[in-house]
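Notes to accompany the following structure.
Removed from the display is one protein chain of the complex; every other protein chain stays in position.
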Amino acid sequence: MAGFDKVVLSYDEAMAGLDDGMTVIAGGFGLCGIPENLIAEIKRRQTKGLTVVSNNCGVDGFGLGILLEDKQIRKMVASYVGENALFEKQLLNGELEVDLTPQGTLAEKMRAGGAGIPAFYTATGVGTPVAEGKETRTFDGKEFLLEESITGDFAIVKGWKADRYGNVMYRHTAQNFNPLAATAGKITVVEVEEIVEVGELEPSQIHTPGIYVDRVIQGTFEKRIEKVTVRS
Amino acid sequence: MAGFDKVVLSYDEAMAGLDDGMTVIAGGFGLCGIPENLIAEIKRRQTKGLTVVSNNCGVDGFGLGILLEDKQIRKMVASYVGENALFEKQLLNGELEVDLTPQGTLAEKMRAGGAGIPAFYTATGVGTPVAEGKETRTFDGKEFLLEESITGDFAIVKGWKADRYGNVMYRHTAQNFNPLAATAGKITVVEVEEIVEVGELEPSQIHTPGIYVDRVIQGTFEKRIEKVTVRS
Amino acid sequence: MALTREQMAQRVAQELRDGYYVNLGIGIPTLVANFVPQGMEVMLQSENGLLGMGAFPTEETLDADMINAGKQTVTAVKGASIFSSAESFAMIRGGHVDLTVLGAFEVDVHGNIASWMIPNKLVKGMGGAMDLVAGADNIIVTMTHASKNGESKLLADCSLPLTGKGCIKKVLTDLAWIEIDAGQFTLVERAPGVSVEEIVEKTAGKLVVPEHVPEMTFA
Partner (left out) sequence: MALTREQMAQRVAQELRDGYYVNLGIGIPTLVANFVPQGMEVMLQSENGLLGMGAFPTEETLDADMINAGKQTVTAVKGASIFSSAESFAMIRGGHVDLTVLGAFEVDVHGNIASWMIPNKLVKGMGGAMDLVAGADNIIVTMTHASKNGESKLLADCSLPLTGKGCIKKVLTDLAWIEIDAGQFTLVERAPGVSVEEIVEKTAGKLVVPEHVPEMTFA
């Protein structure tokens, strides 16, 4: 079974092969379901000139935000980047390039990238700045934009449970972009809270089949909450 | 909660509104996971001139095959239709039109239809008879076909368990095209083996969220097996 | 009198129907959930991947893995489902959400909406707004009728970069319920005590005023 055993024991091993200038696709929505230790490992490695594809860019001091501190990100592809003063500064300085992509288009671009679909049409963004330089086309009397898919050299993913074969389940809304990112990496690394026995996950309930996953590592997570909101 | 209670008590009610000339998208692979009672109800209604979209067309005397007996199907969109003498006869007679579509393209056409994506590019079928009359386009040096999505007036789906809100889970490989069909019908009808209490299905484990489902009915199923194969 | 934020939410809530799947944007739209009419049930879709968003949690049930699209901690109602962002936007883009309520900077007579970007101010991103306006058939925009300086937000043509083109048919402002069709606004209802003249004055785009413009009523 050695061939299907995806478990690695160190974060160093988990991110082996990450080089300057690569594209990294990251799961997560805000700070929910982010691969926080894999991100920390990218910081430790000081890999530079990265293109990072993720719905958001973390916050100052946590999540993808920490990769801004040493200017490791050259270009960010995201739908919303408003939580983060350093991001703002680097953007205004011209140190950081940003490609703002509608959230649903971003999700579909990752899925399409993983599914071997190079491009698709969507009504999202027609007539807006997002449409600039993109082809439009009419189907059934309605106008649509051509959007190209995204793949990455690495995908970094946060799961809940995984088995050694790389079958993954996500917990609650920490699912978000994670299963899409998982399909779109040349090398897909998943960090999880718990590694379970092969056969423990019900086959029909697996969110990410192991075929997409190259490495699995068990971590411990801070799970910082961006906006704690409780009812009284 | 009346507004979210999708359960209907008769097959007549389940297929109310089905008219001659409509397009019906059906889940199932071979005879596995087919909405057998919904198909039988279409036969009982004697609705004619249907376009049926399904991976296969059942067999003689079972599944979608029974809709051929009274020539209810005008056009079949499928990837493989080889199990069925009546189909063959009507095709050769010119009584039946067939649009053969690669299996993966068919699955993606249904998904795209449900997801508001009017068309996508795929390498599947480039240079083959499937490409006739279709646009091709090069991305990254490779040639792709433009394929348009499919939606239907009705989607008929076979689930395992559903709750009254129309949240559905499928059993084993009876999942197949069912969750895709479910997203692509103007009216989506799901027949299931068991209706469970709302809240009983784990939210992250639901295969088809209720938002796609208009009607749910509990049925009993023959579950005929096309090729019983056992080891000795 | 101009409507309060709560009254605006209350008026929008009158458009809810039993069994609606609804996506509520940040701000006034979020308040709509507080005014769901009695005996009616709606399910809230949160575009980060939750259908059936519930109340905020208690301190005890707080869970970092359970948030809404505004990144607030939430709960799920009985019968909720949770899924990926691709599935969530398949619902939205595919037109499966019955009603979307969101804010805006400007709306024009062509149904265009600008809500995400003010040139020369820092651009934070459109999030899911472009998908929501492109995918939904039934959208209600909530915004004040005019800016604090008195500049109309209901224009002949949006001046700001668009979020979506030709997709808005209904606007609720603090002064009026406006519908958009065939390149013009129509004044359908006015806020209690607000004169047709004030609304006409504060509407820059072409506004059709029917003979009788009823006041909004609140239960």
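Chains here go by letter, A, B and C, matching the order in which they are written, and residues are numbered from 1 within each.
In this text, a residue touches a chain if its C-beta (ideal position, glycine included) is under 8 Å from a C-beta of that chain, and two chains touch if they have at least 3 such contacts.
This is a predicted model, so every value here is computed, not measured.
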Could you tell me which of the visible chains the hidden chain touches? A, B
If I consider the whole complex, including the chain that's not displayed, which of B:Thr23, B:Asn37 or B:Thr122 touches that chain? B:Thr122
Sole touch to the unshown chain from B:Gln72, B:Thr105, B:Thr188 or B:Ser204: residue B:Thr105
When the complex is taken as a whole, what residues of subunit A touch the one chain not shown? 1-4, 111, 113-117, 163-165, 167, 183, 198-199, 201, 203-204, 206, 209-212
Contact set of subunit B toward the excluded chain (per top definition): 29-33, 55, 78-82, 88, 91-92, 100, 102-108, 110-111, 122-130, 143, 160, 171-180, 207, 223-231
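We adopt the following convention: only the chains that are shown with their structure count from here on.
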Interface ranked first by C-beta contact pairs: A-C
Distance from the CA centroid of subunit A to that of subunit C, rounded to the nearest Å? 29
Centroid distance [mean C-alpha coordinates] between subunit B and subunit A, Å: 32
Report the inter-chain centroid distance for subunit B and subunit C in whole angstrom, where each centroid is the mean of the CA atoms. 35
Scan subunit C for residues touching two or more other chains and write them down. 50, 76, 82-83, 89, 92-93, 135
Note: subunit A residues in touch with at least two other chains are 108, 122-123, 171-172, 175, 207
